[in-house]
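Let me give you the structure first, and then I'll get to my questions.
All protein chains but one are shown in place.
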Amino acid sequence: MNKIMMKGTEAIGEAAIRAGCRLYFGYPITPQSELTEYMARRLPQVEGTFLQAESEVAAVNMIYGASSVGKRVMTSTSSPGFSLMQEGVSYIACAQLPSVFVNVVRGGPGLGDIQPSQGDYFQATKGGGHGDYKLLVLSPSTVQEAADLTGVAFELADKYRNPVLIFADGLLGQMMEPVSFSDKKVSYDNSSWALIGAKNRPARQVTSFNIDPYGLEKMNLELQKKYKLMEENEIRYETTLTEDADILIVAHGTMGRIAKSVVEMARKDGLKVGLFRPITLYPFPYEALRKSAADVSLVLTVEMSSGQMLEDVRLAIAERTRVEFYGRMAGVVPMPLEIYEVLKQKIGRRS
Amino acid sequence: MNKIMMKGTEAIGEAAIRAGCRLYFGYPITPQSELTEYMARRLPQVEGTFLQAESEVAAVNMIYGASSVGKRVMTSTSSPGFSLMQEGVSYIACAQLPSVFVNVVRGGPGLGDIQPSQGDYFQATKGGGHGDYKLLVLSPSTVQEAADLTGVAFELADKYRNPVLIFADGLLGQMMEPVSFSDKKVSYDNSSWALIGAKNRPARQVTSFNIDPYGLEKMNLELQKKYKLMEENEIRYETTLTEDADILIVAHGTMGRIAKSVVEMARKDGLKVGLFRPITLYPFPYEALRKSAADVSLVLTVEMSSGQMLEDVRLAIAERTRVEFYGRMAGVVPMPLEIYEVLKQKIGRRS
Amino acid sequence: MTHSIIISGFGGQGVMLMGRVLCQAGMTEGKHVTWLPSYGPEMRGGTANCTVIISDEPVASPVVDSPEEVVVMNIPSLLKFEPIVRRNGYLFINSSVVDREPKRQDIKTIKVPANEIADQLGNLRVANMVMLGAFVFTTKCVNIESLIDAMKYKLKGKDSSIIELNVEAIKQGLRHVGG
Amino acid sequence: MTHSIIISGFGGQGVMLMGRVLCQAGMTEGKHVTWLPSYGPEMRGGTANCTVIISDEPVASPVVDSPEEVVVMNIPSLLKFEPIVRRNGYLFINSSVVDREPKRQDIKTIKVPANEIADQLGNLRVANMVMLGAFVFTTKCVNIESLIDAMKYKLKGKDSSIIELNVEAIKQGLRHVGG
Amino acid sequence: MKNAYIEIDKERCKACGLCISACPQGIIRFSSEFNSKGYHPAEPNDPEAKCTGCGFCYMMCPDVCITVYRAVKV
Amino acid sequence: MKNAYIEIDKERCKACGLCISACPQGIIRFSSEFNSKGYHPAEPNDPEAKCTGCGFCYMMCPDVCITVYRAVKV
Amino acid sequence: MDYKVAYKMPRSLSGKQFTYCPGCHHGIVHRLIAETIDELDLREKTIIVAPVGCSVFAYEFFDIDGTVAPHGRAPAVATGMKRARPDLTIFTYQGDGDLAAIGTAEMIHAANRGELITTIFINNAIYGMTGGQMAPTTLLGMKTTTSPYGRKAEKEGYPVHVCEIIKELQGVAFLARTKVTTPRDVMTTKKYIKKAFQAQLKGLGYSLVEVLSTCPTNWGLSPEKAIKWLEENMTKEFPLGVYVDKVGDAK
Partner (left out) sequence: MDYKVAYKMPRSLSGKQFTYCPGCHHGIVHRLIAETIDELDLREKTIIVAPVGCSVFAYEFFDIDGTVAPHGRAPAVATGMKRARPDLTIFTYQGDGDLAAIGTAEMIHAANRGELITTIFINNAIYGMTGGQMAPTTLLGMKTTTSPYGRKAEKEGYPVHVCEIIKELQGVAFLARTKVTTPRDVMTTKKYIKKAFQAQLKGLGYSLVEVLSTCPTNWGLSPEKAIKWLEENMTKEFPLGVYVDKVGDAK
């Protein structure tokens, strides 16, 4: 497989096309506009359709439309844009429409800045929109992984008829790394539920509406069953030197690979530090983390936020172990040495 | 104080007016339109301004505007409408604009139904919009409490320069109970920061924008400091017969008072059941709940959702105690006996 | 002492008002009251009901699994609510509209031909007040005087003839059950 | 073996391209590489830099607190990055633009009058390639051949005269540092 | 011998009366019976076989209750 | 004796040249010096005192670098 | 003598009873759409995008595939569908709150793009479903639950004229305003609806038919009186007629 240097945003775009996505609707916003622009350039070359929506609100509803007629479709945005999509996302989740979203998170809240951040973790994993729904949330840490997980995202979306969110940050979006793509032919078939004309069968409805609360509760229970299945089958994470670790760092996305450098530093100093990197943020790898953390004396969660995944980490290990947090906000990226210093300090304080 | 029978929605409206709110911007949506309509009728009578916005997106930004010039202002909506407001809410939180929001939650996700629900708990407490921000979230359980907390909401909003969310459900919104209002004269003064013309002082900016990540991180740290203060000073909750309880029910809002009936039933049966009702959902009363749960053998969280506050309950008591959950969704309201049956069953299973 | 009441019927039968008048009456007597409406899944003109609690104590749950007193003004309401009336509770049936018998024997059933009585009074729309008169006289959840005052309060601004008609309806109702 | 490199300068000086050419070269040699751009808070025309990692191992962190090799093409970059060069690391200075001396003694400083050399070649815009030639020859992070190939790959489609000019610039650069 | 006649689906009818005022022949009226929704549905009342089959009633009926039949000319 | 003259804030100037083409007298040019942003700023070049004080340069300058002075007629 | 059905429920309706109030014009327009679909033989390839409004259930009333969009976003949903499956015929059915308030941007941009979709727009000058609040098309002076003292131009602005706003957008291929208060109107409206679908089928651009409609319930009038009120008030504010017609009259 030939490797080419690509930005994370562009790799996601190319991978989507390889996954059979021929439709993109989106609205420009830094730091993800490269993905929008990539699709504008590439999709016409493969007889696909690129359309710049008039807003993120329009974009998410175009996704709803394209998905409801059975096609693989995707959009991408950055934080404020994803906030605008929340109503639509809730509709899509309830109507069980497969679709892929990319949020290249930037510093917030509000207009914030355009630097990398992970401050939309809660929004992504707990449901930024209304009601009891879940997105499948994937957090890649390298450009290659971003490409690979994009393929996975389309598969999972169809498998569960659920929206999938690729949660990236500005670092990953802008970073270039060598990447290769699989040439596997993809095919998919959503004709069993999609709105493609009531020909030789009863008319079909795709809906998030049920005026009868018992009917709606049934719809919700179906969703919950599906989420249960996801929790059983779709958990992904990566561990580095956790077997003998006395101290565990938990970090996701690019923060995860920055933390890997910390592990390397610490190991050189003879400190038994390991790394747990959740790849699926929802479903969160509670069980696996609990195991990895079973014998450590300290868990340090590092995020580019004020501490959001931290709550899931706490839930996972139920405070049997001390859980500390370190984070930077607003696009300030915690650096390896910086984190290592914090780590040493926390250990110091312990003794 | 004279009591009158009023719907929860209307009581909130009247209380807002008594709290000095003379501006309302909103968009109709069931089951909160009575509040919009109440304001349309009442505000002109007190020389206030009611304006029906063209959408919830417009409404939240009108709130931004009115608040930024220093006036007390409010909007109300129900679930899908609040999802549409998320971008604006994130801006308002970051720009530190005091303002009061009411979400009369209905069954979701998507269009859902128009029956009572608590399924927007995560959205309310963890931040449905992007970035690290928090709303102050108040969950009243009676019409009187709704009125009282509305007054509190305006005070807190100004005190912390933070948006405050009144989290109600359709039950509370539609229910009528006797309510009385305080006649206390209110006054407030936001001239120290509001945009009222650069007269005899340097020009001022209200903003959620800082292109420099270190500058934005500083803004974030200020927010975090404020949240810390809220966590220290603004926690509210109510306990019922928790002192000698062996089993603790945790429920908020109208679910809390329904649970109170369960406690009454159980006590009649000689079961030592107590109730913990968080009133502030953010800041969540972790410490107080931990204490109330210290000596119980079972905690049952009851929600009109698939289990959202449940995570905060777990975080509070760190699973030292068994935490069980019961919930109904989509507008189906868990009834006292129903809950009691579940409770007995859970106790049964334990032994 | 706590009365938990469900009043149910077609949209146009004034069941919501019945509940609100009851609450108003309870409140003026210094009792704790709640009124909770519920509309069926039909968009327009379907069956509606309200739950009323009148109590000497602050009201905990405004919803009840098993009300003590139920008023059904039409057949769907009978089908829905008969099964959940509390043992030894009351079931009030508008027998002008509900032409079938309840099945339960462990509850007290009271039939009021409310429409016919109202018709005799010259206005079908006061059937709800007829029923309310019968209900209050039987259950004693509030005083008849408070009930009449509450009704007047709710109809404030209406023609005095209309108010008189409603008073008469209440009186006919309680007369029907022996008052 | 891991090289961690920061290349920094004005927006127009082609520092981003320098990093990308380096990565391309590393990749063709089978190395693991990352390129990470960073733009200053200024909206337009401010200082920009990129971080490049070239390694025999998969790259963990794409950001570095303390790079081994730093190239500064203007004064603000010198001020910003001199302090963080790793002990015994390299600091490459475009001395045509940076008319001041670094302060640190524990690092190796290499001055390249890149603009002047480029000017002699007839095109100021190839100053970046001059610097790259000097950089690669000194640090050996990739082979010169790979570098030239990578540059050609990046300039694919451009006039052959332009490509020749860039090759010449690289050569002059490495010649300046003794290559 | 009637040239045309109509049928009204009583159960669908909501007694809005629009067909009644639309009929140029004035041959529709409200029934005295109730349907299960509680309405007095519209019913054809055409003893003199005045119906022309013009379809106005059909056109104005918001609940699509009406079917119009016309005699087939052979 | 000049009737009018202009001053240009060199540090604000971004060398867009709009003032130069706007000046009917052709008396603005780019300086050979750099300003701290790295631009060759515009500078007045009016040895023959041709400036009329018309303000066109001011009007077209997107960076508000120019001040125009006119002689006061006494 | 034999009889033949001259008018009956069109094939493209599901037969499910409408949930509209007695006399509400939504039902008439539904039937006209269904007839059009039948006549153009589109039933097996047409998708309805219902709005949030009283017609939220519309997707159940037609015997065709359908969905319900978030409030106001039907044109965006329809755009997504049409771009993904240009072979399908897509129409949105929207109320005045849905289309002219919250959905303003989506409608205008779909129109401007000449999106090959058709919109049937029910202008009843009120928010029907939510209980009678002011709509963008509410007339001046009209009392609603959110303009309880009557709509005032200085405060709430003027009734929004959708056809007038979009008539100059070049993407629009057919645009007309009509009503269904008489059998004659009904026939005219049917003609417009057909043309609107033809604009789509012929690839000419976006089409929209605005139907002035009654809401007896929230206007507080009987169905008959509501029709009269519409005739006397709404047609004055909203001139009827064809605003854009690129379809032409040939069959």
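Note that the chains are named A, B, C, D, E, F and G in the order they appear, and that numbering of residues resets to 1 at the start of each chain.
Going forward, contacts are C-beta pairs under 8 Å (C-beta built on N, C-alpha and C of every residue); 3 or more make two chains touch, one makes a residue touch a chain.
In this text, all values refer to a predicted model and were calculated from it rather than measured experimentally.
Of the options G:D2, G:D41, G:D87 or G:E154, the residue whose C-beta touches the omitted chain is G:E154. Interface note: of G:H71, G:H109 or G:K190, the residue touching the hidden chain in the full complex is G:H109. Screening B:T9, B:T125 or B:S208 for touch with the missing chain picks out B:S208.
Only one residue in the set B:T49, B:Q224, B:T239 or B:S297 touches the chain that does not appear here, and it is B:T49.
Of the candidate positions G:D2, G:D41, G:E168 or G:D249, contact with the unshown chain belongs to G:E168. Where subunit F meets the missing chain, the touching residues are 1, 4-5, 11-12, 14-18, 21-22, 39, 53-56, 58-64, 66-72, 74.
Residues of subunit G in contact with the chain left out of this view: 101-105, 108-109, 112-115, 136, 153-158, 160-161, 164-166, 168-171.
Residues 23, 25, 49, 51, 53-55, 57-59, 61-71, 73, 87-88, 91, 95, 195-200, 203-209 of subunit B touch the missing chain (whole complex, contact as defined above).
Please note the rule applied: only the chains that are shown with their structure count from here on.
Following the contact convention of this document, no chain is adjacent to both subunit F and subunit G. The distance from the centre of subunit C to the centre of subunit E, with each centre set as the mean of the Cα atoms, comes to 39 Å.
Shared contact sites, meaning residues of subunit G that touch two or more other chains, fall at 20-21, 56, 68, 70, 129.
For subunit A, the set of residues touching two or more other chains reads 57, 87, 91, 95, 113, 207-209, 211-213, 215.
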